[in-house]
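For reference, the structure is listed below as structure tokens.
What you see is the complex with one protein chain gone and the rest in place.
Letters are used for the chains, namely A and B, taken in the order the chains are written, and counting of residues starts over at 1 for each.
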Amino acid sequence: MTTTELPAIKGVGTQATRLYGVLALVALGWVFVGGLFFTPEDVVQGDAVRIMYVHVPTAWTAYLAFIVTGVASACWLLGKKHSMGFDRVAGASAEVGVAFMALTLISGSLWGRITWGTFWVWDPRLTTTAFLFVTYLGYLAVRGLGGSPQQRARRSSVVALLAVLEIPLVHFSVVLWRSLHQEASVLSPDGDIKMDGIMLFTLLFGVFGFSVLFAWLVSHRQRIMAMHDAQRASALEVAMVDRLQEASS
Amino acid sequence: MTMSVSRIAQAVAVKDLRIELRSRIVTNQVLPFSGLVMVMFAFALDSDDVLQGVAGGLVWLATIFSLFILVQRSFAIEVSDGALDSLRVAGVNPQGIFLGKSISLFVQLIALEVVLFLTAVVLYRVSLGGAGLVLLVTCVVSATAGLAFVGTLYGGLTAGARGRETLLPLLLLPVVAPVLISATRATEAAFTSNGVTVSEGWPWVAVLAVFAAVFGLGGLLSFGSLIEE
Partner (left out) sequence: MMQPIRVIDFVDAVAVYNDYPALAGVTFSVDRQEIVLLQGPNGAGKTTLLRACAGLIPVVRGSAHVLGVDIAIDRESIRERVGLLGHQNGLFAELTIAENVDFWSTVVGATRAERDAAMQRMSIDGKLANRRVSELSAGQKRRCALACLVVRRAEIWLLDEPHAGLDAKGRDEIDLILKEAASAGATIVVASHEVERAQQLASRTVSLVAGHVRGVS
């Protein structure tokens, strides 16, 4: 006999999330200030290099989101209890991840425009991120197909794991493809930047800050989803009472 | 009482191909469509040299566009009278259904590609040597296997309910990108266009083979879950 899980949730923030919310703010604040003012400009690229402090961390976070969705989907599928928490994390991570992927593409595109005058380069990382973006749009569309939460979870976890198979193949093909054109080293935006100590620190701090932001966004989104599911369950109760009245009348 | 996967696959493949022979949808509708696409490419690109250079890519593009139609047709016959539902209710092993439909899709795709390559030879004036032919055949077989597997897999997911069919291109296009990239490079090597030698095509065929193996196995494992309600 299965019953729907009804977690007791009053608000979406907890002490823990407030703590790392603050942490994210502080880290990103430093990156913002440091990135714009305290770090030097690049010898070759000038001030344009500052986009790196946004582009590289968001790219990293986008891939982190992809991994989290994959792992959470596997946990849901392979776990005996098929705990819905995993499915919610997978979905939340995908939603937040898509936003970070878009940011990566936009920042990479702007960087290319400023540095070389083109909005798009066939850099393997950028191209794979574009594919990741579209694949995750598809994943979110599959999540929206409807049905019970268990049905949705089963379908989307399989699609997420297929994406885990597909993305490395895409990346590998693109790398092989671009290597034919022998432009790879030149066109990679961060390929030829000499990293000053403070630049490296700011960059790593940026990666840290964006990752914490990611965690904050995912845990909040995941909780909202749990509340949404609880609301559906109670709406079901109401509908059942109505049905009973209908039957007795 | 439970039938083996291979017998189910055989029955499903034979059934699908028999239906196609009777209805002639591929021969009367899809082939002309893809032939027309090849002609439209010529209109759009308007340069014999360019066309000869990109002929390989155009054949595979036309194949992928036709893939959507073939997949949707393959599942339309299952869904129109609830046959896929009946197969599920009867507890028929979904792996057998997956393999059978992949085989029938493979056969239809091969027929399509033969026509497209002949069209390329005629319209775009590419030429093919002995070693190139071997490369081309291997490339076509492995690429088509990959396309058949992913087409059937995602076709099963998007079959049936309203508003799902439009999801097929969105899901399928990113997935077939590696096939497009690799098959095009291998085909260019086979045609020795743009100064590419035949031997440079073989690594790409390896990628195609890996793709087919990964999605053949992945499909066997996941098809059942994706057609489940």
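Basically, a contact is a pair of C-beta atoms (placed from the backbone, for glycine too) under 8 Å apart; a residue touches a chain by one contact, two chains touch by 3 or more.
Computed from a predicted structure; not experimentally measured.
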Residue of B:45, B:77, B:121 or B:213 in touch with the missing chain, whole complex considered: B:77
Interface with the undisplayed chain - residues on subunit A: 1-4, 146-148, 150-151, 232, 235-236, 239-240, 243-244, 246-247
Hidden partner chain, residues of subunit B it touches: 1-3, 7-8, 10-12, 15, 18-19, 22-23, 77, 80-83, 85-92, 96, 229
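The rule we apply is simple: only the chains that are shown with their structure count from here on.
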Distance between chain centroids, defined by C-alpha means - subunit A, subunit B (Å): 32
Subunit A-facing residues of subunit B, complex: 153, 157, 161, 164, 167, 170-171, 173-175, 177-178, 181-182, 185, 203-204, 207, 210-211, 214-215, 218, 222, 225-226, 228-229
Parts of subunit A lying in touch with subunit B, wherever the complex brings them together: 131, 134-135, 137-138, 141-142, 145-147, 151, 154-155, 158-159, 161-162, 165-166, 169-170, 172-174, 176-177, 180
